[in-house]
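What follows is a set of notes on a single structure, which appears directly below.
Left out: one protein chain. Kept in place: all the others.
Moving on, here comes chain A:
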Amino acid sequence: MASAVVNIATAALDWVAVAFDAPFAGAVVFGVHINGHLVAEVLLIAVLLFQLTRKSYKPPKKPLTEKEIDDLCEEWVPEPLHPPITKEMKVEPPTIESAAGPHTIIEGKEVVNFASANYLGLIGNENIIDSCVASLEKYGVGSCSSRVFYGTTNDHIDCETRIAKFMSTPDSILYSYGISAIFSVIPAFCKKGDIIVADEGVHWGVQNGLHLSRSTVVYFKHNDMASLESTLEKLTNKKAEKVRRYIVVEALYQNSGQIAPLNSIVRLKEKYHFRVILEESHSFGVLGNTGRGLTEHYGIPIEKIDIITAGMGNALATDGGFCTGSGRVVDHQRLNGSGYVFSASLPPYLANAAIAAVNYLEDNPSVLTVLRRNISLVWEVNCICLLDITCVHVFIIFRGSLF
C-alpha cells in the first residue's frame, strides 16, 4: 500500500521534472530566464479565464404574486381607530351658562371663576362690546377668505399697526388663532439644519412648531440658566455664520407659572450669537408697568428680542394671535407663515376687540396694579385652594416667585 503511493508520487515528480526540463523551460525570452514555473502560471491563467466566463450566481428575484398579495391583505387586521374608552375620557367638563368673567353660572349656581385667563377683567367691558357690535353690523362675523385673497379688512391692518405701536416695533402680523401663531412662526424661520435650544417646559403649541421645523432641537432644564449656558457652550462651533441658531422660551410658562429670566437669556444670547424667539401669550398685558410684557418687566430694549409671539386669548379677552419683530421678520411671514397664508383671516370683530383692549390697557395702566395686588394677596396666604363646582374639583396651586 505504502509502496504503491510512493510509486505514484515518484511518477508524478518525474513528469514535473520533465516539464521543468523541457526545452522551452530553459529558454530566455527578451532577456528573462523562464523556468518551469511558466507551466504553472499558464495553467493558473487558463483556470482564471475559465472562471470568468462562468455566469455569477444571483438568488432569483421572486416578486409576490397577486394571490399572495390578496392573502396578505385579507389576513391584515388593523388596530381600532381609537383606544378603549376609559372612565377619565367620559368625564364632561362643566358647561358655563354666562360670560366667563370673575363670577359665572354653572347649572344655575353662581360660582367664582378661577379657571379663565381673564387677567385684566376685560370680559364684559362695555367699550369692547360696543366696538364689536359696530363691527358685526358692518362686516358680519367671518371674513370668508384668507388674508391673501380679500380677507384683509381695514380693521386687520389697523390692529397690526396698533399692536406694533404699543410694543414700539416696526410692524406686526395677525394670526387667526392664538396657538397657531407660534407653530407657524417657528417653521417659517427654522429649517432643516438649523439649531434650536428650547426650554423643557414649553407648551404643546411650541413643541408642535419645533417638531414641524425639522431642525435640530436641544432641550435645556426648565428655567435653569446654568443648564442653558452649558448647552449653548456645547453647540458653539465655527459654522456660526452659516447656520441659524435660536433660543425658544416662554415669558410666563403655561405649565409651571414661572417667569423666564430674560436678562440672563439676553446676556447669553449676545455672548454665543443666538437669536431669541419669545412666546408671550400669558405675559402680554400682565408683566411690566404698562403691560408691555417681559421686556418691560426687565427693562430690556425690545430690539434685542428678535421675534415675539403672543396669543390674544388671555389678557386681551379676544381671540387670535400676533407676532412682532423687525420689518424683515414680519414681511417674511406674509408669504411663509402657514397659519397666515393657508387659513382664513381673523374675524374683523375680534380684530376690533383687540384694538379696543389695547387702547384700554394703554389708557388704564392702573388695572395692572389691581392685578398685582390680587396676586400678592393669594401668594401671601400661599395655599392650595379647593373649589367645589358641582362634582368637579378644581385645584389651583400658586407657586413660584412672581416678583
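One rule holds in what follows: a contact is a pair of C-beta atoms (placed from the backbone, for glycine too) under 8 Å apart; a residue touches a chain by one contact, two chains touch by 3 or more; residues count from 1.
Everything below uses one rule, namely that contacts and distances are computed from a predicted model.
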Given that one chain of this complex has been left out, which of "Glutathione reductase", "serine C-palmitoyltransferase", "E3 ubiquitin-protein ligase SINAT2" or "Thioredoxin domain-containing protein 17" is its protein name according to UniProt? "serine C-palmitoyltransferase"
So one chain is hidden, and I want to know which residue out of A:Val39, A:Ala115 or A:Ile375 touches that hidden chain in the complete assembly. A:Ala115
Since one chain isn't shown, list which residues of chain A touch it in the complete complex. 64, 68-69, 72-73, 76-83, 85, 88-90, 93-101, 104, 113, 115-118, 123-124, 128-129, 132-133, 136-145, 147-154, 156-157, 176-180, 183, 189, 191, 203-205, 208, 211-212, 240-245, 273, 275, 306, 311, 313-314, 317-319, 328-329, 331-332, 334-336, 338-339, 341-344, 346-347, 349-350, 353
